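This report refers to the structure that appears directly beneath it.
Every protein chain of the complex appears in place save one, which is left out.
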Amino acid sequence: MSQLLAVLIDGITYSSWLFIIAVGLTLIYGVMKILNIAHGSLYAIGAYTAASIAGHWLAEGYAPMGSYAMILLSAVLVGLIAGPLIERGLLRFMYGRDEIVLVLVTYAVFLILEDFVKLVWGVDPYFLFQPYGLLGNFDIGGLTYPNYNLVLFGAALLIGGALYWGLTKTRQGKILIAVIHDREMAGALGVNVGRVYLVTFTIGAMLGALGGALTAPMISVQPGIGVEVIVLAFAVVVIGGLGSLTGAALGAIIVGLVRSAAVHYLPEVELFSIYLVMAAVLILRPKGMFSAAEARKI
Amino acid sequence: MAAILEARAVNRNFGAVTAAADINVAIERDTVVGLIGSNGAGKTTFLNMVTGYLKPTSGSIHFENREITALDPRRITRLGICRSFQIPQLFDTLSVYDNLLVGVGIVASAGRRWAGGAALGGTPDEAVATMLQRFRLEPYRDRAAGLLPEGVRKLLDIAMAMVVRPRVLLLDEPTSGVSADEKFELMDMVMDAVRAQSITVLFVEHDMEIVKRYTHRVLAFAEGRIIADGEPAAVLDDAEVRRHVIGEALQVSHGGTHAAG
Partner (left out) sequence: MKRDRTVAMLGYALVILLLAGPFAPRWAMFLTNIALCYGIAVLGMMLLMRTGLVSFGHGLYFCLGAYAAGTLEMLFGVSDMALMLLAATVLSGVVAAILGLLLRKYREIFFAMLSLAFSMILYGLLVKSSSLGSSDGFNVTARTLFGFNLANAPYERYVIYAITVICAFAAAVAIHKYLASHNGRLAGAIRDNELRVEYMGASVRNTIHVNYIISAVLAGLGGALAGISVGHVDPVMAYWTTSGEFVFIAILAGTGNVLAPFLGAAIFETIRSFAYEYSPNTWQMTLGITMLVVIMFLPGGVWSLFARARKAA
């Protein structure tokens, strides 16, 4: 029984983490039809920036609780700087070309940013474990977990809720949805599609960076962390349906629980179980579980 | 009288929309049949069902006494029913020559499994040369299909349909998008090529002059039904046809009449 509980809690924690790292990717794909491989490096840059800023904050002896604000600030900063830079500085010249070409462009950006990280922060790992342990632990069913897991869970709910509210209840959000469904038509109706793209990409970048920033206290921040995360994010997003917010949530839950079960019961299949689910979903429901309906082309 | 193509009680619904209702028609060999009707009348739906793109909701379609209702477009093409498209469907990065050569090659590699009509004869290169000549495409031989003028794209599209040995050729608005003075030239070329290969032709058209000049028989569609079926002059004069297809206010004079919609 306690093992089942462990699976559940680990699963929910992992799912929360997955949702946070994947939601920005699915948002960008939904609106711009770009599968942003550079999302992985934004994650990494978010982690490094958090390690630096929050690390500096703590080193200077300021209020430890402020480190969480610093983590958040890092993500916002990275998003606000990297987002417009990449979108306005590069991507916007590529719109109209094949989907695959845009993926390759983001792949090139990914390669560039991977080395950018090494140039700015060096190759030695950074640590930011103070915010992780600061909140203490909680006990449940005889098991002890850090309260930081609750932070992840809460963050995932908040982000999901905020995006859902933003997309469905605000005017800007509805414009975004219009662009998701038919960018040409939206443009013809007077929507500034260029600005929508800029805003979307920036938000997506911020979310990617936030994923990294929130993860920084849990890992050793070093070169290459983005490489693994991006494929996980792909798996989540594909399972849930590219471009679907609900899908990202469901995909995160499924992948999180599957992986947690694997880790506890059958560790040999841990890695490949995720991609097996991804392949299975692609085979059975190619568009994922919740993708937007597409009109037939001819 | 052996009908080469037959539709029996064919219906097609898209939810609440009836695109085809009780279509019964038998097409005779080596005839030229025009399909007229305003947009949404069911002509293209009929074409799509014959070529396997759509399945009828009920009823059956027969080709040379063989039922083809459930077959896919590829198999139907191999049996000998080929079509051209309203918006030319070409291989834009390939040369005009290669566009045709692909078709010739497909037929050649299928060998005996190709049931379709008479071969063009000769080596693949000779077959392509023949087709280039028939449609006066030689000047564009080595140009990429994507760089052709619109009228030439139409011609190539039709040539490609003819190169895969059709016994029945379905043309979807062959002269749409073609300038008024080139329309007759295009249809003359097509009809010459058709006669050379002994093909039964059905074509969808909005230009009544073309219909009058080239068809033996006209089928008029409206709201998914065939409302008139017979010789061109009779059908075009029919009261129902005038109401649903041609439009009543227009007086027939010179310059041709175009269908409403």
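Note that the chains take the letters A and B in the order they are written out, and that residue 1 is the start of every chain.
Here, a residue touches a chain if its C-beta (ideal position, glycine included) is under 8 Å from a C-beta of that chain, and two chains touch if they have at least 3 such contacts.
Keep in mind that this is a model prediction, so the values were computed, not measured.
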Chain not shown: contacting residue from A:5, A:123, A:158 or A:185: A:123
Listed residues B:49, B:160 or B:241, member touching the removed chain: B:160
Residue touching the undisplayed chain, where the options are B:37, B:56, B:103 or B:117: B:103
Residue of A:58, A:175 or A:235 touching the missing chain in the full complex: A:235
Chain B residues touching the omitted chain (full complex): 51, 72-74, 77-78, 82-83, 85, 89-94, 98-99, 101-103, 105-110, 114, 160-161, 164
Interface with the unshown chain - residue positions in chain A: 35, 90, 93-94, 99-101, 103-105, 107-112, 114-116, 118-119, 123, 227, 231, 234-235, 238, 242, 267-276, 278-279, 282-283, 286-287, 298
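Following the convention adopted for this analysis, only the chains that are shown with their structure count from here on.
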Centroid distance [mean C-alpha coordinates] between chain B and chain A, Å: 52
